[in-house]
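As you look at this complex, bear in mind that one protein chain is not there, while each of the others sits in place.
And then subunit A:
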Amino acid sequence: MADDIAMRASGAPPPHASDASPPRASGASPPRASGATPMLAAEELAKYFDVSRPLLQRLLAREGRRILRAVDGVSFEIPKGTTLSLVGESGCGKSTVARLVVGLYQPTRGRVLFDGQDLEKARAASEQRRRMQMIFQDPYASLNPRWRVRDIVAEPIRAFGLTRDNAAQRERVAQLLAQVGLSPLDGEKYPHEFSGGQRQRISIARALSSNPEFLVCDEPTSALDVSVQAQILNLMKDLQRRLGLTYLFISHNLAVVRQISDRIGVMYLGRLVELAPAETLFNAPRHPYTRALMEAIPDLDMTGRQRVPVGGEVPSPISPPSGCPFHPRCPLANHRCKAERPALIPARGTPETVVACHAVEEGRDGAAFTPMDQRPPGPRIGTTATAL
């Protein structure tokens, strides 16, 4: 129980918990693309939430503060013009990272660099704020129902004072609507006249209206039906090609992520456990959690094979397990995994992957050395997944 509740004075910087986070190995951050400044860099980013009960109740129950570590030391870089996806199950902290990255939350620790500049400084200038936009999950909640579509799309143009000329504004809105596959005439309508997929197109048009370079997309297709999801994914890829956009893409759907990402980070309990180029991650997943996740996805293959589901459930981020957060569910866990938090370091065999796993580091993970497509036939990772 003592572990469960982090006792600490309010306001004091959160201590680096007892699981002594080891110094970051030099390879921990992905190699920079030929020295160019990445669009975005997160450095040891952390966000803790105080979810303690009110003071009086705490005193009566003689309990300490309860700190939820939503994000606990995450580092990554996104080179310009590429897509980094973060995947993980609910509660892993991926949406919190998205909010930290656009400045909707203040980090508890660590920092975000936007085009080489500290995010806090960057956000003070509207010229910098204009360069980043966000697309949200629920297209029903993220559009004001009482505004016409043309006003919704034009709002960033007005807010950033990009043009004061009404005719130019109207023309720009029409052009944006056409760009996302809607009719310029749709600008006169209200959001309720559109289906979910069309509303997500409106959200995208709004995000593009300030000519951003960097888009944070938090589960942009998970509220949509599968045939519409395909439309939106195709649109996003097409816009990236045409406008040279950089995306941070948050999703729980590995199949979607594979279609859109250059690199993928897998999160578990507020930490990055694996970060790799998209194809490498799918062909040779290294972290036991990544492998379990891929194994668990129901597929359309119908091989009739017996699935080995990951046992247990995701522990509470208020009292994360010691050492490696995945160790209670991990088939490869040993005493070291229980005691020592693994650092994100290049994996043996697939050096372009960085992985936080003692078993991989020590070479105890056996089969993972053979890339998927070179393995002998037998139980294999499923093909097509899934959600409509």
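The rule is simple: contacts are C-beta pairs under 8 Å (C-beta built on N, C-alpha and C of every residue); 3 or more make two chains touch, one makes a residue touch a chain; residues count from 1.
Just so it is clear, contacts and distances are computed from a predicted model.
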Per UniProt record, name of the chain withheld from view ["Transketolase", "FAD-dependent oxidoreductase", "RNA polymerase subunit sigma-24" or "ABC transporter ATP-binding protein"]: "ABC transporter ATP-binding protein"
Contact with the hidden chain (one of A:Ala61, A:Ala167 or A:Leu300): A:Leu300
Residue of A:Arg69, A:Arg150, A:Arg206 or A:His252 in touch with the missing chain, whole complex considered: A:His252
Residue of A:Glu63, A:Glu89, A:Asp138 or A:Glu352 touching the missing chain in the full complex: A:Glu89
Residue of A:Glu279, A:Glu340 or A:Glu361 in touch with the missing chain, whole complex considered: A:Glu279
Contacts of subunit A with the absent chain, listed as residue ranges: 89-90, 195-198, 225-231, 233-234, 237, 252-256, 258-259, 278-279, 282, 292-294, 296-302, 307, 309-310, 313-314, 381-388
